[in-house]
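The complex appears here minus one protein chain, its other protein chains still in place.
So, chain A:
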Amino acid sequence: MAKKVAIIAANGDLATAYKTMNIATAGAASDAEVGIFFTFEGLNIIHREGHQQLSMGPGKEHMAEGFKKAGVPSIGELLDIARESGVKLIGCQMTMDAMGIDKNQLIDGVEVGGAASFLDFAYDADITLSF
């Protein structure tokens, strides 16, 4: 039976986005069923404009350059691959309400749900990760 990977992305910086999306796309490539719950700042990663402006955070700007040099794909590309390969993207309803974010501000293909929707996916997961 296919493995199941449940990921929580709770931060909105570029490093978090890479950690999350690399594991998710590699998981999907290994035929795992992957779901990501984007909550709090993590919503940035699936925000239409937000994901294009992710930064490494103060003092780590040089890392972005290194990523480019090493041929690491953009977060946009990784999001496309994730959606193509069936990764489930769940936006946190509560955070969206609190931050005044509407579903159509998020990239296409995102489901919106609460903690219970994520848990429903995560209960029988083989691996659970939090970034």
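Note that a contact is a pair of C-beta atoms (placed from the backbone, for glycine too) under 8 Å apart; a residue touches a chain by one contact, two chains touch by 3 or more; residues count from 1.
Simple rule for what comes next: contacts and distances are computed from a predicted model.
*Asks:* Which protein name, taken from UniProt, belongs to the chain you can't see among "PadR family transcriptional regulator, regulatory protein PadR", "Amino acid/amide ABC transporter membrane protein 1 (HAAT family)", "Rhodanese-related sulfurtransferase" or "Extracellular solute-binding protein"?
*Replies:* For the chain missing from the view, the UniProt record says "Rhodanese-related sulfurtransferase".
*Asks:* Touching the absent chain in the whole complex: find that residue among A:S30, A:Q53 or A:S130.
*Replies:* A:S30
*Asks:* Just one of A:A15, A:A64 or A:I81 touches the chain that is missing; which is it?
*Replies:* Of these options, the touching residue for the absent chain is A:I81.
*Asks:* With the missing chain put back, which residues of chain A would touch it? List them for me.
*Replies:* Residues 22, 25-26, 28-31, 70-73, 81, 85 of chain A touch the chain that is not shown.
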